[in-house]
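All protein chains but one are shown at their positions in the complex.
Showing chain A:
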Amino acid sequence: MEYEVVVGLETHAELATVTKLFCGCSTKFGIEPNTQVCPVCLGMPGVLPVMNKKAFDYALKAAIALNCKIDEFTNFDRKSYYYPDLPKNYQISQNYYNLGADGYMDIHVNGLVSRIRIHNVHLEEEAGKLIHPEEVGADYSLVDFNRAGVPLLEIVSYPDMRNVDEVESYMQTLKKILLYTEVSDCKMQEGSLRFEASISLRKKGSEKLGNRVEIKNLNSMKSVLRALEYETKRQTDSLGRGETIDRETRLWDEVNEKSARMRSKEEAQDYRYFPEPDLLPVLVDRKWIAEIKETIPELPLAKKQRFMEVFKLSDYDTSLLVEEKVLADLFEDCIKILDRPKVFCNWIANDLLREVNEKKLDIHQLPVRPKQLAALVEMIEKGTISSTIAKEVFSEMILTGNDPQVIVEEKKLTQINDEGFIGAVIAKIISSNPSAIEDYKKGKKNALVFLVGQVMKETKGKANPKMVNELLQKKID
């Protein structure tokens, strides 16, 4: 029997505000536990939440960027459950009137565009963090409430994904949109962006959905994909043996790469949602939506298509450029100074990214300015420096932010175009490498490459390579 995989994702993203959703406590990460708390986020009796305007704006921005319908009326609800990381025993969330609904996001998979529908986008408060002591036999857990009350955006997709490639593209595209709109820093290692997957299998061609299994504890995109592969196999095997799939929640075990039953959905949680009486409704008018729309930049997929069309760049190159908004911006700013799309694309997509990876640089803190990169390209075109030297200059520019002209001047890297000087070096190399000359005359063309290399080495890479090649050939032919 052939089965079709059906996947939906729930995404949680911490919003990039400096204070919590309902109080003025800082949201800074990595601070001493329980020092960024107050009576409001600790859930003390009698306190009242007041909504953070920026958090609401960010949530609205994300909902609009995900093509959601925004109802004029939105409200918050209490979701009741008992867990030690939840100080009030309820979470302020949205259930009856979500901020955004019925949206969609287009994703690229193997050159094709798929549209994944978004069920809803809503705003809620983050829970605290539980720490499980490592000591053997410890009969307690520890709680840090610094995270409690941080604004959290939840994005719920429809079960529209049919394979892991689509799931991967969905996660990457969504992350890029959240980064482009600057509503979240999306740092997965800090828990700012988290995914939960629901997966079911159905007979190919069937419309009816199978029982859905939710997978939690997915710490990275990689674990989402591994868990889905594991779960697809587990369910396929199970169905193959004639068993049925229970509707349940499973926990992904990162170390052993297995999922295990967490709780049966039979005893499904009853959250007893009801309107939060401590908060007032929010009315979102057309003017407000229009203002937020103004702040949404061109999104990655649209940018990629434009780069391909306008600058005639490849699918691969453009996907590297739009990976980070700062790179796409740098590229466009360079083009404005000097119209060499392919050249700048290569510098950014190859050299810059290589340097960033090798030296573990923060892409958002690079000191190099568009003007400087354009100046470097001009210096190569004018023959002031060779392209080999340019790479050396570039790797210094990216660290120090110094002008290429200054680096070339200081390190005396200007290209040598003096025929007399190069000729003298060539004469020296010829006389000290008689065997290479022999080889060349016997027809070994490689010997010429070797000799050019020797001349370049002698001049510390500064001789004009084209000139060296021509002069050398003239001399020994």
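Here are some notes:
The rule we apply is simple: a residue touches a chain if its C-beta (ideal position, glycine included) is under 8 Å from a C-beta of that chain, and two chains touch if they have at least 3 such contacts; residues count from 1.
We take it that contacts and distances are computed from a predicted model.
Note on the omitted subunit: UniProt lists it as "Aspartyl/glutamyl-tRNA(Asn/Gln) amidotransferase subunit C", one of the names in "KipI family sensor histidine kinase inhibitor", "3-isopropylmalate dehydratase large subunit", "Aspartyl/glutamyl-tRNA(Asn/Gln) amidotransferase subunit C" or "Osmoprotectant transport system ATP-binding protein". Taking the complete complex into account, A:Asn34 is the one of A:Asn34, A:Asn67, A:Ser319 or A:Gln405 that touches the chain left out. Contact between chain A and the absent chain runs through residues 17-19, 23-26, 32-39, 42, 50-56, 75, 80, 82-84, 96, 130-132, 138-145, 251, 262-263, 270, 272, 275, 277, 280-283.
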